[in-house]
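Have a look at the structure below before the remarks.
One protein chain omitted, others in place.
Naming follows writing order (A and B), and every chain is counted from residue 1.
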Amino acid sequence: MTDANATRPRTRRDAQFDKIRDREAALAGTRQRTGRFMSKFLNNRLAVVGFVIFAVICLMSLFAPLIAQHDPMSPNLRAIAKPPSAEHWFGTDKTGRDVFARVLYGGRVSILVGLGSALLSAIIGVIIGVYSGYVGGWLDWIAMRISEIFMSFPQIILVLLLVAILGQSLLNLIVIFTLTGWGGIYRMARARMLSIREEEYVQALRSFGLGPARIAYKHMLPNALGPIMVNITLSTAAFILQEAGLSFLGLGVPLSIPTWGNILNAAQDLRVLEQNWWIWLPVGATISLFVLSVNFIGDGLRDATDPSQQG
Amino acid sequence: MANDVALTVKGLKTYIYTNNRCNRALDGVSFEIRQGKTLCIVGESGCGKSVTAASIMQLLPTLSRIEEGEITYHGPDGPVRIDQLPRDGAKMRAIRGKEIAMIFQDPMTALNPVYSIGFQIKEMLKYHTGLGRSDRHSKAIDLLRSMGIPLPEKRVNEYPHLYSGGMRQRAMIAIAMSCNPRILIADEPTTALDVTIQAQIFELMDTLKRDHGTAIMLITHDMGVVAELADDVAVMYMGNIVEAGPVGKVLRNPVHPYTRALLDSIPVLGRGKDQEIKAIPGQTPDPYNRPEGCQFADRCAYRIGACDQMPDETQVAPDHRVMCWRYEEFAADAAE
Partner (left out) sequence: MQPNDPILKLRDVQVHFPVKTGVFKRVTGHVRAVDGVDLDVRRGEVLGLVGESGCGKTTLGKAILQLVRATQGTVTYSGEDGETELTSLDDAGLFRFRKRLQIVFQDPHSSLNPAFTIFGSLEDPLRHYGVKTREERRKIVGDLLEAVNMRRESMDRYPHEFSGGQRQRIGIARALSIEPELIVCDEAVSALDVSIQAQVLQLLMELKREKNLTYVFITHDLSVTEYLCDRIAVMYLGKIVELCDAEDLYANTLHPYSEALLSAIPVADLDKKSRRIVLQGDVPSPVNPPSGCPFHPRCRYAVDRCKTEVPELRRFKSAKGEHMAACHLIDQPLAE
């Protein structure tokens, strides 16, 4: 023995290993399956929590007229920039409008824009990407070029164009987000398809003479759902934030309509940022909470679609 | 202990902890590797043969550890307890590559595609030897030549994608042999290669053993490879060496029912269409739900009550050991 002191130091992980080993030794032969069940339950619990938050925010926005006691649009000159109170839960903004009511009503537009455009672009991207990725050939080539055009086109110019032609509106915003957003999901779906296409079960289905649409949509798509779900949740978050930016520039939803983005824009004013925290903090927190909950749901859905994660 | 022993493993237990479960991947494994000899470790997937190699090289995954046992490397400066060295300490890194080298199953992924083959050999020389720049270059060329790679002066500057599968494995061996290690661990080195290429690699490994006296530990699942290359063989099943000994004894007179079943289950070239092959019933147990006692009992045709207890390692002959309760009957049977 050259170095008696070279014995490896015990780490925190060693203690953890000991615990696992002892538990297994105690359970030897009884063939318990608690471990996997617990972890599965925990996984699902996050998704459930996400879903609850998501549902609460959605429902509150939906039933905003029943919950909010104030009109989100009408200014109250006697209560300008008041901190939270029993009357105004989240305080009032610089024109005396109730922030709580504005957050509720704003959620209606923001969620619609964010989730709506994410789902629409996902649907378009998946429909095109799954088929063209599997079939390949000229169809794939054309779809690829179109997506490149849309993705390389500056979004802001597209918005200016559409606003100039059709005027400012919510629908235009969704259309623009969908047009510029489908390319990402299309490319991801297509890339997944290209790798799944080489799997032997796809070859087997072909050898049975099944049609390409059936193979692509029924048999291959479920294996590509995981990353697509995650992408939808991420783009929902991105769209909500983009909506805020465009609205601020006066190109999105008109400033008079409350949206989460519009409300948050008040924080552009340094004085508001420093002194009137209640104007931007609650709405900021709501956005974060909502985006987080959507992400949890995405994770949960991904696990649910992956059977190897189930017990 | 004879002084030709290069490495001793004694009662090695390595457990793997993933998903909050404990897999007793190695459950008391003992063997030695001798200078100038090839030890073949043979077994099916999941039997722990690769974990054995990783334990020796200290290349185990993070969520695993050596629980018990000794791994002793008998180096030129006296014995070193590898299992007690810090995994990535200077000492371990000095042994890894210089004293004990390893080659892997898949030569396609074991080489870095963004560096030339020569660079990867020279890097090893740079870290483990005191050679100068130009010496390293000529040594790299020499190594490639001795591995049978044509035009080594040109090939040394080429990148892995220009090499074929067999040449990549030879380049891997060149890297492994660059510092003249005393032990070469080969983890299924030819599984990904064609038989005619496999024959080339075997020829090369035989040469290494003869000319350099390298101790080789070859991990394989193929009994044919064992018959072809091994001096000693250790048969593994579910974390135990169930039978070990010189290749002549183990293959001609197998004593453990698993060794026998394994040999009976493979078609042997040249025995024609009428040879009888016997499948082993069932399948290897789930490593997280191991049976009590002898791991092979559930699939064994000779099971008795005692098999609910793990049998001890017993010497059938001074150099031949087995883990089976009924070994005496089989040994007598084999002697007939």
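Things worth noting here:
Convention: contacts are C-beta pairs under 8 Å (C-beta built on N, C-alpha and C of every residue); 3 or more make two chains touch, one makes a residue touch a chain.
The structure presented is a predicted model; accordingly, all values stated were derived computationally and were not measured.
Which of A:Val48, A:Leu210, A:Leu255 or A:Leu292 touches the hidden chain is settled by the complete complex: it is A:Leu210. Residue B:Gly166 is the one among B:Gly166, B:Pro181 or B:Pro311 that touches the chain not shown. Touching the missing chain, out of B:Val226, B:Cys294 or B:Ala331, is residue B:Val226. Screening B:Leu39, B:Leu263 or B:Met323 against the full complex identifies B:Leu263 as the residue touching the chain left out.
Contact between subunit A and the unshown chain involves residues 199-201, 203-210, 214, 218-219, 222-223, 225, 305-308, 310. The chain not displayed touches subunit B at residues 44-45, 150, 164-167, 194-200, 202-203, 221-229, 247-248, 251-252, 261-263, 265-273, 275, 277-281, 283-284.
The criterion applied here is as follows: only the chains that are shown with their structure count from here on.
Subunit B has its Cα centroid 49 Å from the Cα centroid of subunit A.
Across the interface of their complex, subunit B is touched by residues 1-3, 6-8, 13-14, 16-17, 20-21, 24, 28-29, 31, 35-36, 39 of subunit A. Considering their complex, residues 15, 17, 19-22, 62-63, 65, 67, 77-81, 84-87, 89, 91, 289, 292 of subunit B touch subunit A.
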